[in-house]
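A single protein chain has been removed from this complex, and every other one stays in its place.
== chain A ==
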Amino acid sequence: MKTPTGHRPRLRGRRDLVASLSVVVLLVACVLAGRLLLDDAALRPNSAPRLLPPGLEHPLGTDHLGRDLFTRVVKGLALSLGIGVLTAAISTVISAVLGICAALLGRRVDAFVSWLIDLSIGIPHLIFMILLAFTVGGGIPGLVAGIAFTHWMSLALLVRADVKQIRDAEFILVSRGLGRSPLFIARRHVLPLVLPQLLVGFVLMFPHVILHEAALTFLGFGFPPQTPAIGILLSEGMAHISSGMWWLAVFPGLALLLLVLGFARLGDRVRAVLDPATSNG
């Protein structure tokens, strides 16, 4: 069969990686610059005309308190990025620890970890998150706990499978024969080998984490109502759509979509370069 990918797939993969990485870096840089440079005054109710459609002075229009939607969206994206990095990092660490433990510490631990994974997969993501947010009592800690403890399962399974493949390799058997502890083996021999997998997992987790943060916030958990988080912008905007103020509900979601799309693409490209065997397209 003729493949439409051209005759230098590897080079093409690199070029795509660079392209999507530039897009993401550019987006993130814009968001961070906006967070630093844009005036906080736009976040408070002010004398600007209310419910203004998108125009020159307010590129995305203003909301029911005269606040500039563009400023609020940029700040919201910055919040999403922050929560995203934090929760994806915690999730990655959890999956690394559990995955390596399951593969190295014998059958009992392995059975327990896989039971735990099945259990966590069994409660729908969003409902588990709501439950955790409820436990912590809502607010930002609830948001972080809810998201961080619900996204580790699939990566833990991958890590476990990877480590199982290498745990009988000669260098590990030698190390064990020399009396090294499992902790030492995990740190010195196993961790460096699964690090690419963890990196890919982290980047691929990122879009999910950001989307779920917005969903939880939209439902009323997480950020307090004055915060310009995307979920809150959207739930406020929803109140105005029946009177025709579509921009309040459409633009924040569109901005989030672009950010998530950028990261999803980047994740796929990183996987394609680091691990060409499992990626398909």
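To be clear about the criterion, a residue touches a chain if its C-beta (ideal position, glycine included) is under 8 Å from a C-beta of that chain, and two chains touch if they have at least 3 such contacts; residues count from 1.
Throughout what follows, contacts and distances are computed from a predicted model.
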One chain of this complex is not shown here; going by its UniProt record, which of these names is it: "ABC transporter permease", "Na(+)/H(+) antiporter subunit C", "YeeE/YedE family protein" or "Binding-protein-dependent transport system inner membrane protein"?
"ABC transporter permease"
In the whole complex, of A:190, A:211, A:232 or A:272, the residue touching the missing chain would be A:211
Listed residues A:24, A:101 or A:130, member touching the removed chain:
A:130
Which residue numbers on chain A touch the omitted chain?
1, 3-4, 115, 118-119, 121-127, 130-137, 207, 211, 214-215, 218-221, 234, 237-238, 241-242, 244, 246, 249-250, 252-253, 256-257, 260-261, 264-265, 280-281
